[in-house]
Structures are given as structure tokens and as C-alpha cells.
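For this view, one protein chain was removed and the others were kept in their places.
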Amino acid sequence: MMIQLKIDGKNINARKGEPLVDVALKNDIYIPTLCYTTGQACLGTCRVCSVKVDGVVTAACTVPVAHGMDVEVNEPEVTDMRKALVESLFAEGTHNCPSCEKSGRCDLQAVGYEVGMMVSRFEYRFTPRRRDYASDKILLERDRCIFCQRCVDFVRDEETGQKIFSISGRGANSRIEINAEFANKMTAEQVTRAVNLCPVGTIVEKGVGFNDPIGKRKFEIKSVRERALEGGPK
Amino acid sequence: MSNHAVKQADSAINEMYSHDLPRTPVDAEFLASQEGKIKVSMIGLCGCWGCTLSVLDMDERLLGLLDKVTILRSSLTDIKRIPERCVVGFVEGGVANEENIETLEHFRENCDILISVGACAIWGGVPAMRNQESLSDCLAEAYIGSPTVVLGVIPIIPDHPDIPKLTTKVYPCHDVVKMDYFIPGCPPDGDAILKVLDDLVNGRPVNLPTSINRYD
Partner (left out) sequence: MKKIHEILENHNSDRTRLMDILWDIQNQWGYIPDEILPEMADKLGLTELDIRETYSFYHFFLGKPPAKHQIYLSDTVIARMHGYQAVYDALEQETGCIFGEKDVTDTFGLKTTSCIGLSDQEPAMLIGKEVFTRLTPEKISQIISRLKRGDSPADIVNPDGVASDTLAYINTMVESGIRSKGAVFFQNKTDFKALLNQVINTRPEVIINTVSESGLRGRGGAGFSTGLKWRLCSDNDENTRFVICNADEGEPGTFKDRVLLMESPKEVIFGMITTGHAIGAQEGIIYLRSEYYYLKDYLEKQLADFRAEGLLGKCIGGKPDFNFDVRIQMGAGAYICGDETALIESMEGKRGTPRVKPPYPVNMGYLGKPTSVNNVESFVAVTRIMEEGALWFKAMGTAESTGTRLLSISGDCDAPGIYEIEWGVTLNEVLKKAGAKDAWAVQVSGPSGDCVSVKKDGNRAIALEDLSCNGSFMVFNRSRDLLAIVKHFMQFFVNESCGICVPCRSGNVDLLKKISRVIENKACQKDIDEVVAWGKLVRKTSRCGLGGTSPKPILTTLEKFPEIYQEKLVKQIGPLLPSFDLIESQRGYLEAVATLNNRSTCS
């Protein structure tokens, strides 16, 4: 059923119940996301896609559009909130872009550029976190983990359907765990998919340094905004 | 006046801030010729000087900049002291030892605007990788348990008043003094540095476009 809503003052027609992030993309309005993947279940963990719906701040990926909604994306207060959440992530983990294998094709970094982060307003923490080398092909660089839960929810052992990644602990002491037995069964293609699924450089392929030369990396060829607007749902 | 206790000279130990140690003064004629230009000083704290070198990457556009700007204290001009109050202080490198703290304070006191240039000044950078360990462990690995310790003697870590002591953690500059602007990068592109300096020099609001902002 088609409905009408407003985004940043623009009248938009959309299918009722579709996620707001996708509706916006279809109408050339980019809302930055980190944990959301079009077509997959909404995780709602990063909150970076926060917008105002009828005056209330909400994560756009969790909103099924309804008739008459008044959505503000580029409103100053919520725009700064999105920036602040990205800055939170850079201060919470230890994000050493200069030495990271994912630099240039990292969603967090790309969204950082997109929101115009220069420096985090929060205190950089440098929390010690242990790397996991147990599996043969995957290195788990926990320093960079943003706990989006994409790996936990979407990566599965093809044979048994079981989870390969899980989360342990609680709150600020959470950490991602890897099931080394299943991880070792992953094919090269599955490993690549997991690496690409991870929005940061936490799931990293052992033995692979940098994929592309500086200047020719994923988000240098096209920004995250351009890619989302082009490659998003049609 | 800084928060440091001023070190008193006594008969055995004579301590001064490094920026108070005497040096050949800057040529007075040169200084006079630079009147009317915007004065800039540059320093590297715990940095690799890559950000300073990156300034040179703006190539011939540096000449246009130097019509309006004069660089005083810096490793490029080899002027070793801030001779007069500057408008802009270009700071690369984070704060990793007590001398860095003193130098940064000195820059804060003598510049109107301070810019954190590069990853190290902005969040600590490569040196800050030691923040995930204790300082004792790092020093023990470097001096006590190192494969190149001299046999037959008890190794110690440096402990002399002339050698600046490492701080407990490596700090971003803005944790120590107020910093006014930030140019990310490791190093930032010459374009990025130019854009910010150009905005400042021409009185525009500083804006680093997404296309030239990089963290690596």
C-alpha cells in the first residue's frame, strides 16, 4: 500500500512499512549507517542513522514508514547527534587508521569523513583489548570493534547453520568471540564476505595486508554517500 | 605563568625550560622585513616531522602563502625560538614526555591560535599505541629485558634530570591545552594543510572539505 510522507520538507511516496533508511535513499537522501544492510534484518545497534520523526529522535533503520510522517534528516541538532555518535566510536575503540588494513574501505572511516569529524569530542580511551589469532584464516582485531553485531547475526556455518561469531560479557566489557572450528571451515569466498560485512577492520584476513594502493581504495574511488545513493534499493 | 613549579636554580642543579636556553637570536633586519605578515611558528612534539614535511607538498602554492604568512620558529626555517608573539602555532606530534608539556604550554602562551596537525597531535597516533600497556612494562622491555643489554651490569631505565621523563600515557594535545583547529591525516595532504591555513589567513571560517579530509 502506497503512502505519503515528508523528508526534509520534500513530499515522498513510499510503500507502507518500508525502512525509512531505504525510502530516503531511493529519494536521493543519504542517511549514514554502520550496522544497517539493505535487505537484512534491522540491527539497530549503532544509532548512527538517527533522524527526527515527528520531532522525536529515532534510528531511521528501525522505522517502518507510515502515512503522514514528518522526517527531518538534515536538521542541525540531529545532524550533530549523528556526528557525536561516530566520534563516540572513534574514542571508545583504538582506531589507528594509518596502520589499519581496512583503511580506505572502512565504513566507520568513510562515515567519519562524511559527517566531517576532525577530532573526537570524547576522551580517547585506549582500552586494552586482546586480539584473537586462534583461527587459521581470520584475525580478530578487537581494538576496532564497534559491536554492530553484523558478524554475530549474519555470518553462519554453511553446513550446520550455527553462528560463527558471538558476543560475550556485558556493557563496556563486551567482546566478540570467534568459533575457531567453524571459522577454519570457511572457504576463501566466505572469509572475504565476512571481511566485507564487518564495517571496520575487526574481521581481517590473515596474511593479507592492504588490498588496494592509496588513491585507488574503495571509498577513494567513490564516497560512501555516492555508493549508497547509487547502489541502494531501487 | 604555567602550572609547573618553576624550577629553582641551586648550587648542584641548574634547571631551565628548553625554550629558555640561550640560542643565536634571529636576525633583526629579517624580522623587520616580515612586519605586516601573519606570523606562524611550528613545532613537532612526539611526532615524526612528517606533518611538517607535508607542508612542503603544497609545492609552488607555498610561495603565494608566504606573501601573507611568515614562518618564524620551525625546523623548515631553522629558527629555534619564537621571537615574537605569533598568530598561528602549527603543532604536530602528541604529548609523550614532560618536555612536550612545557613546549606545548610555551606555544599556547605565545600563539593566538593553535592547530593540532596530524594523527599524533589529534589523538596520540603511533606513539599512543603504548597507551594500551603500562609505562613500566614498556620501559622494562626496552631497557631491562632488551636483547642488547650489556652483560654483567644491572640495566636501569634512564633517570637523570636532563632527560625528559615519559608521561604515564601519550596525550592528544587538546587534553593538555586548548587547541583551536585540527587537521587530520598521517600526514595530512599538503592540500588539506593549505586549505586550513588559507581559510585562517583570509579570515574565513575554517572548513576542511570531505574530499581532502583523511585520517591516514
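In this document, chain identifiers A and B correspond to the written order of the chains, with residue numbering beginning at 1 in each.
Definition applied: a residue touches a chain if its C-beta (ideal position, glycine included) is under 8 Å from a C-beta of that chain, and two chains touch if they have at least 3 such contacts.
Given the structure is predicted, the values throughout are model-derived calculations rather than measurements.
Asks: Which of B:L166, B:I193 or B:L208 touches the chain that is not shown?
Replies: Within the whole complex, the residue contacting the unshown chain is B:L166.
Asks: Pick out which of A:I3, A:M81 or A:L197 touches the chain that's been left out of the picture.
Replies: A:M81
Asks: Of the residues B:I38, B:I113, B:L135 or B:V201, which one touches the chain left out of the display?
Replies: B:L135
Asks: Could you tell me which of A:L89, A:M117 or A:V204 touches the chain that is not displayed?
Replies: Checking each option in A:L89, A:M117 or A:V204, the one touching the absent chain turns out to be A:L89.
Asks: Touching the missing chain, which residues of chain A?
Replies: Its contact residues with the unshown chain are 42-48, 50, 57, 59, 62, 64, 81, 84-85, 88-89, 91-92, 121-123, 125, 146-147, 149, 162-163, 166-174, 177, 179, 182.
Asks: Go through chain B and note every residue touching the omitted chain.
Replies: Counting over the whole complex, chain B touches the hidden chain at residues 1-4, 98, 101, 104-105, 108-109, 134-136, 139-140, 143-145, 149, 152-157, 159, 165-169, 171, 175-178.
Everything that follows uses one rule, which is that only the chains that are shown with their structure count from here on.
Asks: For chain A and chain B, what's the span in angstrom between their mean Cα positions?
Replies: Inter-chain centre distance comes to 35 Å.
Asks: Quick one: which bits of chain A touch chain B in the complex? Just the residue numbers, please.
Replies: 90, 94-100, 103-104, 109, 112-114, 116, 118-120, 123-124, 126-129, 223
Asks: Which stretch or stretches of chain B touch chain A in the complex?
Replies: 116, 119, 122-126, 128-129, 131-133, 169, 172, 174-175, 181-184, 186, 208, 210, 213-216
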